[in-house]
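One structure is given here, and the rest of the page talks about it.
Every protein chain of the complex appears in place save one, which is left out.
And now, subunit A:
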């Protein structure tokens, strides 16, 4: 299963939309940097698929409270995700 990483705000870039349109069933999605704005509880970016993660440090930096449906992770877990998934695809 692939891991998709999005680091752009969904309101300013098509990266998240392109990623969601391309992701296969069962792929994981990780929101980092400005991508975390899509993880906020009040996000208008539409529902995230199951298996969506968000880098906690980037969310905290931006004062984003992550929705319950999305798992907050740290760098160590990020590395684990990269190891568990092939390929890792960046969307920016």
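Definition applied: contacts are C-beta pairs under 8 Å (C-beta built on N, C-alpha and C of every residue); 3 or more make two chains touch, one makes a residue touch a chain; residues count from 1.
Heads up, the rule we're going with is that contacts and distances are computed from a predicted model.
**Student:** Could you check which of "Iron ABC transporter ATP-binding protein", "Acyl-CoA reductase", "cysteine desulfurase" or "Sulfurtransferase complex subunit TusC" matches the UniProt name for the chain that's left out?
**Tutor:** Its record in UniProt gives the absent chain the protein name "Sulfurtransferase complex subunit TusC".
**Student:** Taking the entire complex into account, which one of A:57, A:71 or A:89 touches the absent chain?
**Tutor:** Checking the options A:57, A:71 or A:89, the one contacting the hidden chain is A:89.
**Student:** What is the set of subunit A residues that contact the non-displayed chain in the whole complex?
**Tutor:** So the residues of subunit A touching the unseen chain are 1-2, 14, 18, 21-24, 27, 86-92.
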